[in-house]
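Before we start, here is the structure in question, set down as C-alpha cells.
Left out: one protein chain. Kept in place: all the others.
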Amino acid sequence: MKFGIVVNEGPYQRQASDSAYQFAKAAIAGGHEVWRVFFYHDGVNNASKLTEPPQDDRHIVNRWTKMAEEHKVDLVVCVAAAMRRGIREENLAPGFRISGLGQLVECGTKCDRLITFGD
Amino acid sequence: MLHIINRSPLSDIALESCLNTATGGDILLIEDAVYAATSGNAFEGKLRAAMGRFKISVLRPDLEARGLSDRVVEGAALVDYAGFVELVAANKTCQSWL
Partner (left out) sequence: MSDIKKFMFVNRKAPYGTIYALESLEVVLITAAFDQDVSLVFMDDGVYQMKKGQQTKGIEIKNFSPAYRALDGYDVEKLYVDKESMDARGLTEDDLLVDVTVLSRAEMGALMDEQDVILSF
C-alpha cells in the first residue's frame, strides 16, 4: 500500500515528527511504500541541516535524510511555510526538497492513505 | 474510519469531540492520548462507555514511555507501530483529531 504522511510540527518541541518517523519506519518494514512525507507549518523545521542535538539524543533531521536515501522517500517541504520560518535551499538537509502545496494535494490524490501527525 | 487522537483528554477536548461526533469505527490513542486508557483517570468512564461503538487501541510504546503499561483499562487493545500501520491500512480513511 502507498502511504502519504503529513508532518505539522517541528522536531524536538512536539512528538509529532518522532511518531511520523516511527510510523514510516514500520510501514516500510511491513512492505508498504512511503511515497512522500510533506512537511507543513512548523514541520518545515525538520529540514534544517543546522540542527545539532546533544550526542546522546536522536538526530531527527539525519534520520529523515537516511530514510529518504535508503527507501526513496520523497521529503517535501512547503515553500510558503518554509519561507516564513527561514528554511531555504541553502540550509536544507540532504534528501529534502522545497516545493508547493500542490505536492500535498497530490499526496491525497495519489496515495492509498494519507495520515497527518501534528498537535 | 480510523480516528487518531494524540492529546490527553484531561487537557484537550479532542477525544471527547471525536466520541461525540464519529459514527463508530477504530480509535487509536497515541502520544499523550494514551493517558485516556489508563485505569483511574477521570476520563475512564467516558472511554468505557464508548467501547460499544468504537474499538479502542492504544500505542504500547507511548504507554511504556509514560510508565503506565500496567494500567491499561480492560477492553483496550495494545498495538505497536506495526499494528498502527495495520490499522491505517485496514481503514479506508483516517482522521487525526488535531
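By letter and in written order, the chains are A and B; residue numbering begins at 1 in each of them.
Quick note on the criterion: a contact is a pair of C-beta atoms (placed from the backbone, for glycine too) under 8 Å apart; a residue touches a chain by one contact, two chains touch by 3 or more.
Nothing here was measured: the structure is a model prediction, and the numbers come from that model.
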Field: Touching partners, among the displayed chains, of the absent chain
entry: A, B
- prompt: Which residue from B:Asn41, B:Ser69 or B:Gln95 sits in contact with the chain not drawn here?
  reply: B:Gln95
Task: Can you work out which residue in A:Met1, A:Ile28 or A:Leu101 touches the chain that's missing from view?
output: A:Leu101
Message: Using the touch definition from the top, which of A:Ala27, A:Ala68, A:Ala81 or A:Ile98 touches the missing chain?
response: A:Ala81
Hidden partner chain, residues of chain B it touches: 1, 13-14, 17, 20-23, 92-98
Message: Contact with the hidden chain only, please: which chain A residues?
response: 6, 8, 40-41, 80-81, 100-102, 104-106, 108-110, 114, 116, 118
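Operating definition for what follows: only the chains that are shown with their structure count from here on.
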Message: With touch defined as at the start, can you tell me which chain A residues reach chain B in the complex?
response: 1, 3, 8, 15-16, 19, 22-23, 25-27, 29-30, 32, 112-119
Statement: Given the complex, residues on chain B that touch chain A span 4, 6-7, 30-32, 61, 80-82, 84-86, 88-89, 93-94, 96, 98
